[in-house]
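Here the complex is missing a single protein chain, while all its other protein chains stay put.
Up next, chain A:
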Amino acid sequence: MSQPPVLLRDGAVAVGGRPILRHIDLRVDAGEFVALMGANGSGKSTLVRALVGIRPLTAGRLQLFGTDLGRFHDWSRIGFVPQRGGAGSGVPASVWEVVASGRLTRRRLLRPMSRHDRTVVADALEVVGLADRARDGVSNLSGGQQQRVLIARALAGEPELFFLDEPTAGVDLPNQDALAGALDVLKQRGATIVLVAHELGPLAPLVDRSVVMRSGRIAYDGAPLGDQAVHDPLFGGMLDGMHSHHHVDHMHRSPHDVTPPMNAPLDRQPHEEGHR
């Protein structure tokens, strides 16, 4: 059996000495569409940034496609769509140029772009519906369109594993629908997708599995949850109960052990053993 694209065991991340993520176990199998959810500040972005190697782990072991992060060099297999920042760069850049920079993972130094490179960039723009804006400056696009440019940039590298950090935040509904269409295409092509979202909206039908974060830990890992369920007081209450449980006996258990009704992660335990 092939190695899982993402395998993190007991991961921890500290930012500026402050522990942010603790005891994170996460496995994402090939072809899965995982929604990473949770309140603002629960650590979703930090987890994604740790998974792509921007934030170092202070504990635990991360493997991408079966290779330890320190020895992983196959970056063309990974596509990263960062949470959109406000500030652009100081010099104009066209949509095409930003998307073409996603092709760098597959280009050799000091070689011009091949015809194939250009075709892939054009395809990526087509998938996100921005083919007609290729020559425009990125800063002239709306927020939702800029978000789609960043997705096209990741697409241009033809990766197998995508990390998307809140691609739907602050994006209007038509743009969210366009985004859902683009992600559906990726999913049909067999890509593995880890998507951070506060609200799923039109992306909900694509999700195979939900992971909910709470205060830097994984509070739920299992069957897809609707937007209401994540914010459900009943569900939240249950998670609160689990949280205090942790504090009372000070046992550092995996959240899988204490989350009663979720079967998907438990189902996976046996073949996880198989890799050790």
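The rule is simple: a residue touches a chain if its C-beta (ideal position, glycine included) is under 8 Å from a C-beta of that chain, and two chains touch if they have at least 3 such contacts; residues count from 1.
Criterion: contacts and distances are computed from a predicted model.
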Worksheet, complete the sentence: UniProt lists the protein of the undisplayed chain, choosing from "Metal ABC transporter permease", "Iron-sulfur cluster assembly scaffold protein IscU", "PadR family transcriptional regulator" or "Ferredoxin", as "Metal ABC transporter permease"
Response to the item:
Out of A:Pro82, A:Pro167, A:Pro202 or A:Gly216, the sole contact with the unshown chain comes from A:Pro82
Fill in: Which of A:Gln3, A:Thr58 or A:Ser101 contacts the chain that the document leaves out
A:Ser101
Fill in: Residue of A:Gly31, A:Gly60 or A:Gly143 in touch with the missing chain, whole complex considered
A:Gly143
Discussion item. I need the residue numbers on chain A that touch the omitted chain, in ascending order.
Written reply: 49, 52-54, 73, 75-76, 78, 80, 82, 89-94, 96-98, 100-102, 104-105, 107, 109-110, 135-137, 139-145, 153, 157, 172-174
